[in-house]
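One structure, as structure tokens, below. Some questions next.
Only one protein chain is missing; all other protein chains are in place.
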Amino acid sequence: MSLKHKTPMLDELEKGPWPSFVTEMKKAAKKSPMAEDGLGQLEKSYQTKLGYWKHGGIVGVLGYGGGVIGRYSDLPEEFPEVAHFHTIRINQPSGWYYTTKALREICEIWDRYGSGLTNMHGSTGDLVLLGTNTESLEPLFAEYSSRGWDLGGSGSCLRTPSCCLGQSRCEWANYDTMDVIYNLTQEYQDELHRPAFAYKFKIKAAGCACDCVASIARSDCAIIGTWKGDILIDQAEVKKYADGGMNIQDEIVGMCPTECVSYDGKELKINNPQCNRCMHCIAKMTRALRPSGERGATICIGSKAPIVVGSLLSWVVVPFIKVEAPYTELKELIARIIEWWDDNAKPRERIGELIEVKGMRPFLEAIGVPPQPQQVKEPRKDPFIFFKDEDFEKIYTKDKY
Amino acid sequence: MSLKHKTPMLDELEKGPWPSFVTEMKKAAKKSPMAEDGLGQLEKSYQTKLGYWKHGGIVGVLGYGGGVIGRYSDLPEEFPEVAHFHTIRINQPSGWYYTTKALREICEIWDRYGSGLTNMHGSTGDLVLLGTNTESLEPLFAEYSSRGWDLGGSGSCLRTPSCCLGQSRCEWANYDTMDVIYNLTQEYQDELHRPAFAYKFKIKAAGCACDCVASIARSDCAIIGTWKGDILIDQAEVKKYADGGMNIQDEIVGMCPTECVSYDGKELKINNPQCNRCMHCIAKMTRALRPSGERGATICIGSKAPIVVGSLLSWVVVPFIKVEAPYTELKELIARIIEWWDDNAKPRERIGELIEVKGMRPFLEAIGVPPQPQQVKEPRKDPFIFFKDEDFEKIYTKDKY
Amino acid sequence: MALPERQTDIGPPHYEQFLPPVIKKNYAKWKYHEVLDPGTMVHVAESGDEIYTVRVASPRILATETIYEICDLADKYCDGYLRFTSRNNIEFLISDKSKIDPLKKELKDRKYTVGGIGPRISNVVHTQGWVHCHSACTDASGLVKAMMDELYEYFTEKELPNKVRLAVACCVNMCGAVHCSDIALVALHTKIPVVDNDKVGKMCEIPTVVGSCPTTAIRPNPKEKSITINYDKCMYCGNCFTVCPPISIKDAERDGVAIVVGGKICSLRSDPKFSKLAIPFFYNEPPRWPKIVAAVKNILDVYARNARKHERVGEWIERVGWEEFFKLTGIEFTHQHIDDFTFMRDTLRTSAAFKWA
Partner (left out) sequence: MALPERQTDIGPPHYEQFLPPVIKKNYAKWKYHEVLDPGTMVHVAESGDEIYTVRVASPRILATETIYEICDLADKYCDGYLRFTSRNNIEFLISDKSKIDPLKKELKDRKYTVGGIGPRISNVVHTQGWVHCHSACTDASGLVKAMMDELYEYFTEKELPNKVRLAVACCVNMCGAVHCSDIALVALHTKIPVVDNDKVGKMCEIPTVVGSCPTTAIRPNPKEKSITINYDKCMYCGNCFTVCPPISIKDAERDGVAIVVGGKICSLRSDPKFSKLAIPFFYNEPPRWPKIVAAVKNILDVYARNARKHERVGEWIERVGWEEFFKLTGIEFTHQHIDDFTFMRDTLRTSAAFKWA
């Protein structure tokens, strides 16, 4: 079957060794007229260097305020099959694990109602189904939800939480990321499906400072695993790394940011109280080194993309919290965080932006977290210091500073 | 002769080994009723923990708009002699060099008309005469100016420029700081004495990156000596340092910020193209190391105290400029800098604040300096990039980026 | 066919049902892992059990047909278990060591690309582009394809000093994590928006539109019941367009792409870093954007030649200095590189020590 539209420019992108999205679109186009017109419109964009999608539009499923991104073509006459071309966000399972059975089921339903195109996955983490029309939304939802799949978030809501694979396959995970994210997602079903916040709120959970889910850069609330205790050293394994050709001096000692590793050619030593747990030595010598002691997480708040005042990375707010089922402490903390934000934010104001406007103090006080040096790279650089009357009673009358 | 006021609290500050300003004030008080009441009022401040000076007031000498800080007591009945207590700023000679003859002359005049108290020197650099009354201003000015001394700056003007002692006694000076400051001060007499700027403008000249006159932190325009060329090494002197007990590895090699020094126990080597000319190695091994090649200065613009949006350090604007008498290039540059600022600033807006508002580009374009990586610690972190139409013609049509 | 009964607020399925038995058994008891080759690694549990992972590149846009094929492979070699990674690769999870080579062979035969593990390039985090987003200034998928064809061997074979994370965002909303990537592309508008006065008055709240502009370039225009944009202040962020569709900012000739470099996410060795501007603008040149691809390749090569082992792109640049980066890459330094926005103070140089380059 040959396709409706000529795609000379896109065809160029079928060449070359990297897997081609054009090939995928063509595969889908052979089965779906929607995908076919999608391909056609894309070719036109390549020709003219302009996109042809309209500016959103609100569509969804009954009782939900999110999970579907409405999309309409600017050229419905030229490409009638994509006059509607909405995407559906399916809440992925923790860690993006699937059985083939589950995946096939998802695809079969999608083939019936949609373009046959997917994003595995969207950059928030959802399983994204790419392109369907308004009428198909309710049937699709009935099919998916009846089989145990629910929609992810969109709009001003709690967005679909996501996590690294954590303890399922990684030796460094300090807590059970997948279970935490499953639990939080269940806890917040209403907030996820019925946008009632000032703006979006994202939660991401990483098992350690490697942050394989980019939580510190891409989530309003990052849960990053850490530990309180020494790094245990297996000297026999150290020797194997050395024998295997690792230059321990340059690669480990010289790259430790706190200068707390030393190596005399025989024994590796770590000055544990000075270690900032950056994970470098552990990551590069995983057979020889491992954390010990108490496990938990650091909670960082506020990261977001640059619109409109420049990107933010998340800020350390709670240096250490225990993360153990049923996660009561963590859940209560997150509840207080979201509550303060929701009470105070203007429309389209992310939590990081709100903290910038209000300062850390009201936020920390509202969530019941004391000020700690771990929260700052360095203390303030200006003398414009705000005091409350009670500070004078509490702190500054003491004999000690 | 016993003094009019009891000063039990200030008396405490005559104890202890560090030279006492109270002793100085008492010395002056013995000769001057002004100083005596000044001491009395100060004791009162110590008792009550409040200052008693009124909020300025404009006084000065004929034809000048600055050089005198008007000061009036809040308690003229209690301390009548300091009802007026103005300070006079005398423009110090470059490098704060004096002969005893000159100093005596200054003091003798001051004893006749003022409190006998001085600040040697004010923190901008002036020789500050501390406390006189309005009537004495004209006579004082006649006495000083007739003997070759002029007033320094105050108010919204070019403030008294100052410099480190530079080539007069320091082996590291890359240009003649004292001569440059003398010349600039003479050039700008009108701007210095008749405040017509939007706010204050300070110039400071340091002969090298040691910045012994704090120019990068305390002047709107900092002229900091530097060089383009290799650091010459006298290996015999290196050996003497080593023999003298210097741990060259830790103190020099390990502290070079660019990792460009190496030492094998015998020979010191510097990877000159990677050196950022921070001066550390040279300062700590002055007998062994010295710069060579072309000499000149880096011009940094914009530093100021924290009021009102936090302190600024000066920004590198011209990485390298030749600084040779008659300093035409430098003077023209500074003229363009001041002109742009004066044309654009709102009242009480320092040049650093103005650049923050306008961005570097209009400033650089106005002063004719091209963009250079030396001007930034790092390039911009956000994608909010401003373009002019001509940029597209000039840069982005090239085949190369 | 009658529809099954819908359920609401059930959330995602529990992950446990998707875990291979060896993972369930050794959950939270992994001891170490080893990278066996660019596309294969093994994780070893305290118990001695092993799980093998074979990682396969994905264009992220997958047709269901391809997913069925992947499922067939997973059934054949992985007892039906597989996962996707946070960078959109496919991971085949193999409990039976002997199946690794046959799987890889079949993958090769079917033209799948195996790799992306260890110190090299992995998949490119990216976004919708012209494929689906109204906001796009370029096509993300096309840029990724063009770039990865050129950098292919850095995914499948060649080692780099450390991981190099690439990303593409098709507008400054940056859905694609560009702001903290080693090397990334971000698409930009570079012309001030065109305002359709009639529609703006009808469709948008003027105060909201005025308030949406981060540089206060927008003023109300009461005469037209619309707004006007100050040419000198607008830096084309498109936020006004996001809140008010009749403000149109797309421009075929002046939409383009910038390259940013030196960002990072993990806290290993040095703090997470934002990406910084390397090259401010390229015209869109679909379908293969050859200049952009060449520029990325150049930066990657310079990094590969100059960085120390384990140094990320940003760590290398910070060690040698940005003066040196521009010198080594031959990239021209322009006014655009000097921040004139919120990070200005943070980025202007306040030291007499720098390199001449």
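Going in written order, the chains are labelled A, B and C, and every chain counts its residues from 1.
The rule is short, and it goes like this: contacts are C-beta pairs under 8 Å (C-beta built on N, C-alpha and C of every residue); 3 or more make two chains touch, one makes a residue touch a chain.
Keep in mind that this is a model prediction, so the values were computed, not measured.
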Of B:E135, B:D190, B:E267 or B:E339, the residue touching the omitted chain is B:D190
Among listed residues B:E36, B:D176 or B:E378, the absent chain is touched only by B:D176
Where B:D37, B:E81 or B:E143 are the choices, the one touching the absent chain is B:E143
Hidden partner sits against chain A at residues 209, 211, 216, 224, 226, 228, 257-259, 273-279, 298, 300, 303, 312-316, 319-320, 356, 358-361, 364, 371-387, 391-392, 395-396, 399-401
Logged for chain B, residues touching the omitted partner chain are 9-10, 12-13, 15-25, 27-28, 31, 35, 38, 42, 45-46, 48-56, 63-64, 71, 85, 87, 91-104, 107-108, 110-111, 116-121, 123, 125, 130-131, 138-139, 141-143, 145-150, 162, 164-165, 167-171, 173, 176, 178, 182, 185-186, 189-190, 193, 209-214, 216-218, 247, 250-251, 255-257, 278-280, 283-284, 286-287, 305-311, 313, 348, 377
Residue list for chain C contacting the dropped chain reads 267-268, 271-272, 342-343, 345-346, 350-353
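By definition in this document, only the chains that are shown with their structure count from here on.
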Whole-Å distance, C-alpha centre of chain A to that of chain B, is 49
Per the C-alpha centroid definition, the whole-Å distance linking chain A and chain C comes out as 13
In chain B, the residues touching two or more other chains are 381-384
Residues of chain C that touch two or more other chains sit at 172, 174, 179, 214, 237, 274, 341-343
